[in-house]
Structures are given as structure tokens and as C-alpha cells.
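With one protein chain removed, the remaining protein chains of the complex are shown where they sit.
Moving on, here comes chain A:
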């Protein structure tokens, strides 16, 4: 019973969705990539969308409201972000796989309680709580503190990428980062844990032990919550989809999907 939500529907907003579709429709489930705070759909359009399409998966990425090419939303909440994900997922031709990166994984976890995804993948998930804050403070005190008082969260090149990515490229990516809504940032720390997913989707967690935003212990904990162990890609930064060796994690996701055809019944 969600009377409160029914009584106050989320305001609609223009949503940017980028996509790459395979030449041949082979009946594979479409993938919907959900970027984390500060990132837009562009982060997946760089490499992963095209790559997934080349392996026969319809691939879509959205920008959460207030990010990338979506409409502005300074007062966005986590609920509004999850709403954006479910809206786009429901507009796809078939039951979709949700892939969330960073705080986008938390948004996906919330969305899973409101949309029966075919499967879900959490990439370097930031699932919230005060532990997240500790890790962020340790990794980047100057960029994190302003976020506590409602300012933007500033992530650095060194947190997001490995040294293998050319300096200039990394700088260009960092300059494209935006910011999440103030309330959503707070809810990341203090918000309620997501409700359990509907439809029992299989969930895969992956990340890098050398991620300077999400510590390895967090990955293990996140994976345990869904009854599995994380897939690890050592030597990569937080932004696995943009880092130099971007193809390894996305290939791992697609391999997993081919092996895990239906939700566990």
C-alpha cells in the first residue's frame, strides 16, 4: 500500500536516453545503464553502449533528472531518481536488465522494488549509509566536505580512473561531471534501505579492489546481500566504464547474462 506515493506523484521531467541497438534482433533482454551521481548517460555512451550492442544486446543509458541532458531538478530525491529509472525501463520493448553504477546502483536497488527487472548488475555500488561517507572522506576530504553542507560532491581524477588512462582524457571526463540534488545526496547517507526487489531477479555485483570511492569490503558486503561474491577487476578506478580497460567488466556482465537466462523461480 503506497497511498502516500499515490497521493503525490513524482513530477514528470524531460529525460535524456541514449541508446545503441544491435543490427540483428536476437531476443536478448535490453540493458538499461544508470549512471551514478554527477555522471550522465554520456558516461556509458563512450564505450559500453556500443559494445553491448555489438554483442547483440539492445543498450540504453539514461541521465537522472538534473544530470546530463535531462531536465533540471535541483530538489530531486532518491525517489524521483528511482522513478526516472522505472519510467525508462517500462518504456523499453521488453523486460530489461538494470545496470547501476556508483550511487546509480542504489537508485537501481530502489527501482528493483518497483519494477520486476530481468536481472540487475551493480557496478562499484555506493549503497549509502554513513560508511559511504567515511570512505569518501578518507579518499578525498576536500571534495567531500562541501557535500555535507549541501554543496556539490567533487570527485577527483585519481578516485575515478587508474593511471593507465591518459591524463588528458581523464581531465576531460572529470570536467563533464555535474552534481546530484542536495536532498538526494543527504538521502544517500540517511535514507531508508531499499525494499526487497520484486520478481526475484538475479543480481551481479562487480567492481575494483583498487577503487578509491568504494572499498573492497563494501563490494563484498553488497554482493553478500544478494547471495553472491563480487567479480573483481584489479587495477581499475571507480569509473569502470570509462577507464582504460573498460571492455573487461562489460564483457563479464554480458557473459553472465548469457549464462543466467531467466530469473530464479
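Heads up, the rule we're going with is that contacts are C-beta pairs under 8 Å (C-beta built on N, C-alpha and C of every residue); 3 or more make two chains touch, one makes a residue touch a chain; residues count from 1.
As a working rule, contacts and distances are computed from a predicted model.
Student: Of the options "Nitrite/sulfite reductase", "Pyruvate dehydrogenase E1 component beta subunit", "Monooxygenase" or "Polar amino acid ABC transporter permease", which is the UniProt protein name for the chain that has been left out of view?
Tutor: "Monooxygenase"
Student: Identify the residue among A:91, A:190 or A:228 that touches the chain left out of the display.
Tutor: A:91
Student: Would you indicate which residue among A:51, A:114 or A:212 is in contact with the undisplayed chain?
Tutor: Of the listed residues, the one touching the omitted chain is A:114.
Student: Counting contacts across the full complex, list the positions on chain A that touch the omitted chain.
Tutor: 1-10, 12, 83, 86-87, 90-95, 114-116, 198-200, 263, 265
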